[in-house]
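One protein chain is absent from this view; the other protein chains keep their places.
Every chain is named by a letter (A, B and C) in the order it is written, and numbering of its residues begins at 1.
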Amino acid sequence: MADTTDEFGADTTETKSLWLDDVELEIVRGRVPMVYVEAVPVRVDEVGQLTHVGLLLRAMPDDTISYAIISGRVMWGETVRQALMRHLDKDLGPSAFPRLPVAPTPFTIAEYMPDPTKTGFHDPRQHAVSLAYIVPIEGDCQPSEDALDFAWVTNVEAAGLAVSGEMTGGQDRIVRRALGYAGRLH
Amino acid sequence: MADTTDEFGADTTETKSLWLDDVELEIVRGRVPMVYVEAVPVRVDEVGQLTHVGLLLRAMPDDTISYAIISGRVMWGETVRQALMRHLDKDLGPSAFPRLPVAPTPFTIAEYMPDPTKTGFHDPRQHAVSLAYIVPIEGDCQPSEDALDFAWVTNVEAAGLAVSGEMTGGQDRIVRRALGYAGRLH
Amino acid sequence: MADTTDEFGADTTETKSLWLDDVELEIVRGRVPMVYVEAVPVRVDEVGQLTHVGLLLRAMPDDTISYAIISGRVMWGETVRQALMRHLDKDLGPSAFPRLPVAPTPFTIAEYMPDPTKTGFHDPRQHAVSLAYIVPIEGDCQPSEDALDFAWVTNVEAAGLAVSGEMTGGQDRIVRRALGYAGRLH
Partner (left out) sequence: MADTTDEFGADTTETKSLWLDDVELEIVRGRVPMVYVEAVPVRVDEVGQLTHVGLLLRAMPDDTISYAIISGRVMWGETVRQALMRHLDKDLGPSAFPRLPVAPTPFTIAEYMPDPTKTGFHDPRQHAVSLAYIVPIEGDCQPSEDALDFAWVTNVEAAGLAVSGEMTGGQDRIVRRALGYAGRLH
């Protein structure tokens, strides 16, 4: 699981003192599970039915390319909705106009662990419990410099891409669960 | 449970022959459960959180006034999404811009019966199984002539109104379930 | 979609008069959508995680063999829970001890239509709106004479069988949605 937002890059000095520097984060990550949010950006038609899934094309630490959904940490004192909006804005730009769901309940959860055999979700850095949401996007996406590209793929393509191993950490399973939840998994 | 849409008024001759006249409907209603959809119209804030519930103010058959949510039958050959859009358009007008949820799963179901003691949901005319959805409204509502008025009330007021018995058939319970589902029931 | 329960076989004379004979049912089926319930029987491990899916092996009208989940009509005056228990008892026998979920909300809905292109769920006889539930089974299953056999398959096998076209009407999609909902779709 790659954080799709560089959470420290844009911090002001003030919030830096409240939150964590990289060294502290490293220590804390070995002691308690981190709270994460993940968002599957989607396009819907005029009756609200999912037609496309939005994917970030990213350079991974091992120099391979991978598709990813929006993913990032919830900060201390930040609500889940605030964290979702922050990561969506950072990754999709200010003109995306994401529509967060009315219910605070995620459509699924994912438990990322350093041991890849434990849950099937893998993050070498940490144990993270991720709350995943489907988020309709009404505007235009301008991915940040972190992401190489952003693409809308059909629900059929999304299921196919996911299967072919081009997503890491298990995010392909979150995309398939999202398609199933939306009644669009064939 | 009052249908909030006069389902026959706007039918063309062609669809009338396909669907049911009032006499046939009366007979069928005594034989099988009807499929209904219900929508709780809501306003949400910039992070998607429910702030207001929309209620129709209606004259009831017994000349009392009652608050109601959107409610109506699913026609033969019509999808649940099409039925929701049809009833929302009829009751809230063409400028409401309702945003149907991505998932086809209702947030709750209600089982209306002629016997009011069976499930707590009561419809003297029929046994109806209703799929209920929370629907954010982005535009302006112009209720049809069927409804006397339409009002946005805060989530706190919605829970209060519901308790005070100004909704019939058990719709007040659907509103409270909606508030609970949206994390806004205090 | 085959009804997995012969709904008239066990009716007493009294209930027969209240419900529908075959001719009436034929007529009503062409006028309004029918309310159906469907159950995906599952085995769970000691921490509640899905391990196996139960499938009925059935002879189809066209003499082929097909896997099926539990499926049947909701009768007039019957609650959804009562209908689920009736169909589970009929199909899995009196020692199955099914555990219906606490929430009345289905995990998904399926809209079966005579036109197979409309929703992807197909029933040549009728338009049916089906509420689907995942039901853990604690006891032993003794399928009725209607079903040739009953088999527990692993969640991995369930996804595979489903894909290979051995389920009809679109029930394979309900099984995959169930696996996704339960966090067991790989």
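A few comments on the model shown:
In the analysis below, a residue touches a chain if its C-beta (ideal position, glycine included) is under 8 Å from a C-beta of that chain, and two chains touch if they have at least 3 such contacts.
Being a predicted model, the structure only gives us computed values, none of them experimental.
When the omitted chain is restored, the residue from A:L56, A:M113, A:M167 or A:L185 that touches it is A:M113. From the options A:L57, A:V80 or A:V153, the residue with contact to the chain not on display is A:V80. Among the residues C:I134, C:A147 or C:M167, only C:I134 touches the chain that is left out of the figure.
Although one chain is not drawn, its touching partners on subunit A can still be listed: residues 19-20, 24, 28, 30-35, 73-80, 104-109, 111, 113, 115, 118-119, 127, 129, 131. The set of subunit B residues touching the chain not shown comprises 108-109, 120, 173, 176-177, 179-181, 183, 185-186.
Within the complete assembly, residues 42, 44, 47-50, 81-82, 84-85, 99-105, 107, 134, 136, 181-183 of subunit C touch the chain that is not shown.
As a convention for this text, only the chains that are shown with their structure count from here on.
Centroids of subunit A and subunit C (each the mean of its C-alpha atoms) stand 35 Å apart.
Between subunit B and subunit C the centroid-to-centroid distance comes to 28 Å (mean Cα coordinates, whole Å). Counting partner chains per residue, subunit C shows two or more touched chains at residues 108-109.
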